[in-house]
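Notes follow once the structure below has been shown.
For this depiction, one protein chain was excluded, whereas all remaining protein chains were kept in their positions.
Read from first to last, the chains carry the letters A and B; within each, the first residue is number 1.
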Amino acid sequence: MSTQTTTPEARVETSRPRRRLDAAWVARNGVYLALVVLVLLNVVITPYFVSASNLRLQLIQAAPVIIVALGMSLVIGTKGIDLGVGSVMALSAAIMPLYIGYGTLPAILIGVAAGLVTGFVSGTLVAKLGLQPIVATLAIFVGGRGLANVIGGQIKNLSDPGLVRLGSGSTLGVPNTVLVAALVFAVVWFVVRRTTFGRGVEAIGGNPRAAELAGLRRARILLIVYMVAGVLAALAGVLAAARSQASDPRTLGLLMELNAIAAVVIGGTPLTGGKVRVVGTVAGALLMQLLVSTLVAQDVPDSVAQMIQAGVIVVAVWVQLGRKRP
Amino acid sequence: MTSSPAPVLESAADSTRVVRTTRSRGEVLARLAQRNGALATLVVLVVAMAVVFPSFATAGNLSQIAIQSSFFAPLALGMTFVIFTGGIDLSVGSVYALGGVLAAWGSQYGPVVAVLLPLAGCGLIGLVQGTIISRTAIPAFIVTLAGLLFARGLLLILTDEGSTTYKVPADSAFLQLSRGTFLGLGWPVWITVVLFAAGVLVLRRTSYGSTLLAVGGQEDAAELMGLPVRRSKVIVYTVSGLLAGLAGALTASYTASGVTTLGVGLELTAISAVVLGGTLLTGGAGTVFGSLVGIVLLQVVANLINRLGLTNSNWQAVVNGVLLVAVAVGQVQLSRIQARSRPGDD
Partner (left out) sequence: MTTTSPPPSATAERPTTPALQADGVTKRFAGVTALSDVSFSVQPGSIHALVGENGAGKSTLIKVLTGVHRPDEGRLLHQGVETSFGRAADAQDAGISTVYQEVNLVPLLSVARNVFLGREPRTRLGLVDVRRMEREAAEITRDLGVDVDVTGDLGRLGLGIQQMIALARAVSVDARVVIMDEPTSSLERREVDTLFTVARRLRDQGVGIVFVSHRLDELWQLCDAVTILRDGRVVHTGEMAPLTRRELISHMLGRDIDDVAAHGATGFGDAAAGVGSAPGADADADAAAGAGPESAGGASPAPEGALVGSGVGTTTATPALSADPVLSVSGLDARAALHDVSFDVRQGEVLGLAGLLGSGRSETVKAAYGALATTGGEVRVGGRPVRRNSIRASLAAGVALLSEDRKAEGIIPELSVRDNIVLAVMDRVSTFGVISDRKVDELVDTFVRRLGIKVSSPRQLVSQLSGGNQQKVLIARWLCTEPRVFLLDEPTRGIDVGAKREVQGLIDELASRGLGVVLISSESDELVEGSDRVVVLRDGRVSARLEGDDVTSSRLLAALVGDAAPEGGTS
C-alpha cells in the first residue's frame, strides 16, 4: 500500500542544460517576444500605427478581453476552466439597463452582481458537488445566454450619461475602459503575487493533494475563484455595453470564452494549472487583439484571419509544452 | 465478502468459490438510474405531454420531432465516441456548417458529389485533429478549439466571407435525401437509426469499441496491454469529423442551401446530449443509445417549451442549462453511492 517515492526513473536530468534553458525560456516568455515582433511588424507595414488614436483604439478594444482573461487565468490556475464567461457578459449587459433608473452606479453593481451569482453557482458545483469544471460552466454557457435573452431584449440606445462616460469617456487622457482594465490587472497581479490567496490558487492547481495536506482550504479557494471570474466577466459585459451604448444579448460576448482561454494559454499559464502568469495573460490578450487588428489593417479577410488565429493558438500551446510527450 | 471460508485446497477445482456481488437496494437503484435515467425521463415526459397536449401524440408531430432530431444526431454520435476516449471535439459545430456549405456547393455537380465532398472535407479535418492529438501532448480541448476557428475560417473563404449562399438546384436529387420518405419516416431518420445501430454494434461487438473505452478509462493500462491507442484516437476524431459533415449535408439538403451561420455552439449542445444520456465526460464508460435519448429529450423539451407559449428559444437554452446541471449532479452522486458500497473494501 505504500507508494514508491521518486524512483530513479522519475527525475530526468538534462544532459544539455543550455538547450533546455532556452526552450523553457521561450515557453515562458515567447508571448512577449511575439508581441514585440508583431508591434515592430506593424510599425513597418501599417500606416498610422504609432499614432495616439490607434494605440487608444487597440487598448479600448482589448480591454474587455483583458478583464475576462484575467479572471479566466485564476480559474485555469486551479486546473479548472470557465466556459460561461461569454454568457455572463451577455447576462450582466442585459440586467444592467433594467436598473438604470436607480442610477448609473447601482445599475452597474447589480449587473456585476449577476456575475457573482453565476460564479457562486459554478463554484459550488465544482467545489462542493464535485462536478467537473467543464460541465458546470458549460451549463452556464448554455443557460446564461438564454436567460440573458429572456430578461432583456435587444436595446439599441443606452444613453445614460454615466454609462456613456464610462464607456466612451476618458480621464486624464486615458479611456475609462482602459483604466478599469488597468485597475483589474493591478489588483489581480497583486493578489496572485503578493497574497496568501494567490499562493493558494497556485498550490491547489499545482498539487492539490499536497496543498490539502498543508492545511489549505481547497473548497473555499475554488469557490472564490469562480466567483471572481464571474464578477470580472460581468464587469466586462457592462463595459462592452457601455461602450457600444447597446446591449444585444444575442451577440455580446460571443466566443469570448475562446478568446480568453487562448489569451491565458498563450500568455504562458498552463492549462494544467499550478502557475498563473498575470502579465503574460495581458500580453496574450494584447497579442490576440493586435493580431486581429493587424490582419484587418492588412485587409486580410476574416476567414484567413481566423485560420491564422487557430494556427497561432496551437503553436503557442505546443511551444509552451516543450518536449513533453503524450 | 459474503462467501464462507474454504478449507485448504487440493486443486483449483475444489476451490470454486462463488462470488456474489451483493448490492444494497439503494445501490441497485442508483445503478439503474444512472444507466437509464434519461430514458425514464423521456418516457415520462412524452406520456405526460401526450396527455396534456392532444396534438402532441399525432404521427405528424412525432415524426417532426424525429426528423428534427435526426439532422443533429450523427454529430452527437461522433461526439459520444470521442468522449468515450476521454477527449472532446469542440470543432463539430463549425465542421457541421462547413459540411453544409460543401454540400450545397457540390450539389451543382450532382447528388453524389453533394454527399461525398462534405464527407471528404470534414473527415480530413477530423483526421488532422486526431493526428495532432494522438501524437503530441496538446490537449484535445485546444486542438479542437483551433479546429473550430480553422473550420469557420475555411467556411468564410469558400463563401466569399459569408456573402455567398450556395443554393441547391431545385431539381437536384440531393434534395430528396432529406425530403424523401421511406415507410412514412424521412430518410434522415433512417440514416440516424442505421448509424446509431452501427454505433452500438461497434461499441459492444468490436475490439475497437473496447479499445476506445480502455483508452478513456485507463490509458496507461491500455498502452501496457498493447492496444492500438494512437490509431484508435486518430480514427475517432476522423469519424467525428465525418459525421459532423454528414449532419451538415443533411441540413443543407433540407434547407436547400448552405447557410454559413449555422452550428455556433452546436458542439456544446452535443456534449449536453451526451452527458444527459449517461455517458461519463471523463471517458471510459457510456452508452450510444443514451446519446440518442439525450438528443430526443432535448428535442421534446424544446417542443414542450413551444407549446407552453414560450416560443422564445432562449427559454430552451435556460432549461437545457438547468437540465444539464441536474443530470450531471445526479451522475456524480450516483457514482459516489456506487463507489461507497463497492465490496472488497474490507
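To be clear about the criterion, a residue touches a chain if its C-beta (ideal position, glycine included) is under 8 Å from a C-beta of that chain, and two chains touch if they have at least 3 such contacts.
As the structure is a prediction and not an experimental result, all values here were calculated from the model.
Participant: For the chain omitted from this view, which of the shown chains does it touch?
Facilitator: Output: missing chain touches A, B.
Participant: Using the touch definition up top, pick the residue from B:Arg135, B:Arg204, B:Arg231 or B:Arg336 that touches the left-out chain.
Facilitator: Selected residue, touching the omitted chain: B:Arg204.
Participant: Which of these, B:Gly110, B:Pro169 or B:Gly217, touches the one chain of the complex that we don't see?
Facilitator: Checking the options B:Gly110, B:Pro169 or B:Gly217, the one contacting the hidden chain is B:Gly217.
Participant: One chain is left out of this view; which of A:Ser51, A:Gln154, A:Thr196 or A:Thr251 touches it in the full complex?
Facilitator: A:Thr196
Participant: Could you pull out which residues of chain A are in touch with the chain that's been left out?
Facilitator: 1-13, 15, 194-197, 199-200, 202-203, 206-207, 209-217, 274-275
Participant: With the missing chain put back, which residues of chain B would touch it? List them for me.
Facilitator: Touching the missing chain: residues 1, 5-6, 8-9, 11-19, 21, 201, 204-207, 210-211, 213-214, 217-218, 220-227, 280, 284-285, 342-346.
The rule we apply is simple: only the chains that are shown with their structure count from here on.
Participant: For chain A versus chain B, what separation do you get between their C-alpha means, in angstrom?
Facilitator: Computed from C-alpha means, the inter-chain centre distance equals 30 Å.
Participant: State the interface residues of chain A toward chain B in the complex, per the touch definition above.
Facilitator: So the residues of chain A touching chain B come out as 81, 83, 125, 129-132, 134-136, 138-150, 254, 258, 261-262, 265, 271, 301-311, 313-314, 317-318, 321, 324-326.
Participant: For chain B, which residues are in contact with chain A within the complex?
Facilitator: Touching chain A: residues 88, 132, 134-139, 141-143, 145-150, 152-157, 161-162, 264-265, 268-269, 271-272, 275, 281-282, 312-322, 324-325, 328-329, 332, 336 of chain B.
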